[in-house]
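A single protein chain has been removed from this complex, and every other one stays in its place.
Coming up: subunit A.
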Amino acid sequence: MNMSVGWVFFYLLVFPGFFFTSVVGLLYTWIDRKVTARIQFRVGPPLLQPFYDFFKLLGKDTFVPEGAPRSIFLGAPLVGLASVSVISTVLLVSNMFPQQAFAGDLIVVLYLFVFVPIILIIGASASSNPISALGASREMSLYLAYELPLLFALATIIVKSGGLLKIGDLLQWQWANHPFLYSASGAIAFVSAFLCMQAKLGFVPFDIAEAEQEIMGGTILEYSGPALAVLKLTKAMLYFTASIFLTVFFWGGFRSPRHGWYHILGWLKPVAIIVLIILIKNTNPRLRIDQALRFFWSIVLTLSIVGFILAAVGL
């Protein structure tokens, strides 16, 4: 592996890291709002709406609630932003240069994915607001609910590929054989990972921690101005990152060894995934936290264990 420091910074900050991911992520939130509006027979917001929202929030005051530790309260969103940038960089760079993957990048991605719920929990707990604390406790339970099925889904594809641990190797295995999605065990793993991503993004039916109507935004209740802008940006980037996560691990990534049209079509895969997410989001009511926990620990966990067993017997 031979990358100069300059390139690493370029990858991290411009393409495909922070800048690229945030622009595409904000466009994704536009797709989200637009598709939602069309489902409800509305017109929906203009293309640049997420950018207006972001710049507006940058121009507003930020409150730090009385009794909240300033550095933790305001620092948490920045940590989240940084970790999501790194995840998307690692995923996309290993898609572009599969040989350059470093050992254990899968573990790094998984660890950094954990940061997103953790910064929400830390920020909400630091805000010294009881309703935010309620949101934090729900976020924690939800995290405990979906993490195990997600790990099993990833274990499935690792077993299926014969024990490959690097993202680049997993991609190359898919290019040499077939995307994991097109096998029985891989399809099952994809479904459970997909549901876990829906929960990680905090979308209906799993938006329990943020529930605007009952706990007023829950974990993000006390954030305002630039801090809120950073949190919203983190969520938007996570949106994009979750879709490329599913694409890279289960659907063979964007690039395939066959070039031409197939290459461009590859970029539509994450869009197809988020349209599916939006459809689920718009056709389901919110679950209670105990229902979500039961759903993940009984149905989804069983599903992903079945997928794991199928992979172990070679299906």
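We take it that a contact is a pair of C-beta atoms (placed from the backbone, for glycine too) under 8 Å apart; a residue touches a chain by one contact, two chains touch by 3 or more; residues count from 1.
Quick note on the criterion: contacts and distances are computed from a predicted model.
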Exercise. So which of "Multiple sugar transport system permease protein", "Amino acid ABC transporter substrate-binding protein", "Alpha-ketoacid dehydrogenase subunit beta" or "NADH:ubiquinone oxidoreductase" is the UniProt name of the chain that got left out?
Worked result: "NADH:ubiquinone oxidoreductase"
Problem set entry | Touch with the omitted chain, as defined above, among A:D32, A:D53 or A:D169 | A:D53
Problem set entry | Option touching the unshown chain, where A:A37, A:I118 or A:L164 are the choices | A:A37
Seminar exercise, completed: Absent-chain interface residues of subunit A come out as 33, 37, 40-46, 49, 51-56, 58-63, 212-213, 216-217, 220-225, 228
